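Yeah, one chain of the complex is gone here, protein chain that is, but the others are all in their spots.
By letter and in written order, the chains are A and B; residue numbering begins at 1 in each of them.
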Amino acid sequence: MNITLHVWRQKDAKSKGRFVKYEANDIIPDMSFLEMLDVINERLTLEGEDPIAFDHDCREGICGTCGLVINGRAHGPRARTTACQLHMRSFKGGDVIWIEPWRAKAFPVVKDLIVDRSAFDRIIAAGGFISAPAGSAPDGNAIPIPKENADLAMDAAACIGCGACVAACRNASAMLFTASKVAQFGLLPQGQPERDVRVKRMVAQMDLEGFGNCTNHRDCQAVCPKSVSVDNIARLNRDFIRSTLVADRRAAVGVGSAG
Amino acid sequence: MELNAKIPSGPIEGKWEKHIFEMKLINPTNKRKYSIIVVGSGLAGAGGAASMAELGYNIKCFCYQDSPRRAHSVGAQGGINAAKNYRNDGDSVFRLFYDTVKGGDYRSREANVYRLAELSVNIIDQCVAQGVPFAREYGGLLDNRSFGGALVSRTFYARGQTGQQLLLGAYQALERQIGLGKVKMYPRHDMLDLIVIDGRARGIVARDMVSGELEIHLADAVVLATGGYGNVFFLSTYAKGANGTAIWRAYKQGAAFADPCFTQIHPTCIPVTHEHQSKLPLMSESLRNDGRIWVPKKKGDKRPPNEIPEEERDYYLERMYPSFGNLAPRDISSRAAKRVCDEGRGVGKTGLGVYLDFRDAIERLGPDVINDRYGNLFEIYERIEDEDPYKVPMRIFPATHYTMGGLWVDYNLMSTLPGCFVIGEANFSDHGANRLGASALMQGLADGYFVIPYTIGDYLGSTKFEKVSEDHPEAQAAKAAVEDRIKRLLSINGKRTIMSFHRELGRIMWEHCGMSRNRPQLEEALQKIPALREEFWENVRVPGAKEELNQSLEYANRVADFLEIGELMNLDALEREESCGAHFREEYQTEDGEALRDDENYAHVAAWEYAGEGKKPIRNVEPLTFEYVPLARRSYK
Partner (left out) sequence: MESSVISVPVGAAAAKRAGYLRAYYGSTVGKKQVMAVTGVIMVLFVIGHMIGNLQVYLGAESLNHYAELLRALGHGGLIWVVRGLLLAAVVLHIWSATALTLGSWAARPIGYRHRQRWIESTYASRTMRWGGPILLLFIIYHLLHFTTGTLHGDFVTGDVYHNVVAGFSIWWVSAIYIFAQLVLGLHLYHGAWSMLQTLGLSHASYDRLRAGLAIFVAFVVAAANISIPLAVLTGVVS
């Protein structure tokens, strides 16, 4: 089948970008969306043009590297699917497809469809962990965890950090990302000692990065390839109240030493 | 070249503890005077970087991805082994050790494997403490499942995303150290060469993949945790960016490359469906717990699977290996699949596929239980193949998945190049000629959390370091060499794309050095690959410039190295005149088609030493002795 693409091209972070139109011919429905872009890039290379830069790595929907807004929807038309797992059978011949990068101030474009998502790493560095230096752990079965909690924690932990939630949010908010980590650890006994500190630090960092606020539209969970639920956002909100208004204000804000 | 594995003396149960005691310790306040470069941020790299930072060392960590969280450890699905014996089913450290040595077809080092089995129990504890949401039972205790090559249930898992969850645990520990300023993280950086000064690894040349700038980074030791080189096959379960460049550069600087031909072909992957395919997604081995593998008994039977009656199906694994059945080890299952397909009984459009059928399991357990266990895997399959595995059996076929070979390391995980440590899949150590399922995660984390933090201290504490600067002639020379190579790649401006070369190399590798090998095929490949490499350097087209984000340039650099690695793999396969584990030489097989080892001549590690451009590398040998797991014919019947 033949398809028309409008792809955002931008030389680097400083340059101005624009949409460029490409014809994608003889596309096989079994191809993945990224394989379709591979084919275009092979052609562009031989024609002496600069291939389209896009982020990808595992191509099996788990690393979270790929991210394209396809016809106005993060990761394209299929629910619970990353762009790399989207197949061309989801489109039909003659379709016009607009491909855009994630749009957010906190995710500046690096080149073409590639954005800089290091803001997510900094949110994790601010508190998205349980301090457990290697060698210090008790036996894995020392603390039983109710299966329901473990399952809910796993649901939250399924986040792949792709940033689709931010891309789809009207406010470019990173609440779903941040909340998934806060909720995961909040549900586990191991996460309790740092629970108050964690939510405060992570929210502070999230705000600093320039993400918008959450207005509970829920489009984030709709585009999330791993179906991370906005229930986690409610958990974050609850923890935030607890940590800032209820917890003893003398409790430390800092984290442990480097060891 | 001298290969001293530095295995501590004494009984195997006490070697590691004894070694820890004998190692040099560094005063906690002095640790911060040392700097260490870690390349790679998967389980081994992130775990190692975080643990070493926790001890107080200054770490620089590099990865080519945009975030350390994306390292391809994330792709491991099924689980991680640990000898916890929580099931009360007879597991022990010794049994895990035994299974792993046997599973590796007696081509691994006993002392290393024992240590791995010993540390496996600590890993689970460590990960639970980090908040990894392992599957649990209603009583709140950790759940287990079975995996190939074992008769006990010792595999811990987090749904079908165990690798992801373990990696996030290590990544979060790493991010914590980044926040504390103990680790400086360099994402989107490609290591392009190793800097060796006075015979010691002292740094790397890295390319900032955003600005294109070449940087020199110096340290007291370099730890390579860059994973395997399986992408030499083009189609594999690896991440697209996974590459062998870092270890290949180290090899060229003097680190020996061990057993390069030991590559794991995973039996349960999604088959190739079209010519532009770029990836073979993995379907977790855990599916074989409940799925049954079969092909039609008749050749060329094109009926839809559900119309083939029971008596016309051949559940060949259950038939050939009755005691392990569908849970036979990976090398054996893959080869069996190839055999039935070669007989013309393969399924699917290409005839290169076998069925993995859940009909009986769904009948026995109900769809809900199956959904609970494998729901996300079924969904992945449905996404890709557009078929519902609840109704139609999955079609699977073997694909390259892991490289047991890698840089040779001693018991301390140091390569033959002093100061250059290699951990995780990048080294050769623990899996011999075949890796058992759920062991890669175990090895990566054992190396990272629990081995390297000790052994690197011993090296640092017993070595005197001269202060070096970026102006050092060796550092400058390494940078200049990288720069030359980049310029050369960009100036070829030929007529073929990089991917077309990579695809062709992959085809050669798959056909000549894949699931089964023979002398004529390998010799032919040793003609074809150098010719292809020559063409590459004359006719490849690498668009763009060097001082920008240039994915083509990154790719070209990697493919150029694959074109050399592939040759060494063939050479190694040619010179190992026996069959063992994943290395199946058709000339050496039993009457019933099983691998025939030659312990008299080949119970050793082949460590290849670079001899210079255009020269045949030197094959060094580290003999393997088996004191605790007596050499025996591996049988899963």
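The definition used in the following text is that a residue touches a chain if its C-beta (ideal position, glycine included) is under 8 Å from a C-beta of that chain, and two chains touch if they have at least 3 such contacts.
Note that the structure is predicted; figures quoted are calculated from it, not measured.
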{"item": "Which residue of B:211, B:462, B:493 or B:625 touches the chain not shown here", "value": "B:211"}
{"item": "Residue touching the undisplayed chain, where the options are A:56, A:181, A:200 or A:226", "value": "A:200"}
{"item": "Contacting the left-out chain in the complete assembly, out of A:35, A:112 or A:239", "value": "A:239"}
{"item": "Identified contact with the non-displayed chain, of A:30, A:95 or A:219", "value": "A:219"}
{"item": "Residues in chain A touching the chain absent from view", "value": "6, 8, 19, 69, 71-73, 98, 100, 103-106, 116, 118, 121-123, 125-127, 168, 170-173, 200-208, 210-219, 221-223, 230-231, 233-241, 244-245, 249, 253-255"}
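By our rule, only the chains that are shown with their structure count from here on.
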{"item": "Gap in Å, rounded to a whole number, between the CA centres of chain B and chain A", "value": "27"}
{"item": "In the complex, chain B residues that touch chain A", "value": "47, 50-51, 53-56, 65-70, 72, 74-75, 84, 86, 122, 124-142, 156, 158-159, 161, 164-165, 168, 171-173, 175-182, 185, 187, 210, 237, 239-241, 273-279, 281-282, 379-380, 383-384, 386, 449-450, 453, 495, 497-500, 541, 543-544, 548-549, 551-552"}
{"item": "Chain A to chain B touching residues, read off their complex", "value": "11-12, 28, 30-32, 34-35, 38-39, 42, 44-46, 48-51, 53, 55-65, 78, 80-81, 85, 87, 89, 110-111, 114, 116-118, 120-121, 124-126, 128-141, 143-147, 150-151, 153-154, 157-158, 160-161, 184-185, 188, 190-191, 255, 257-259"}
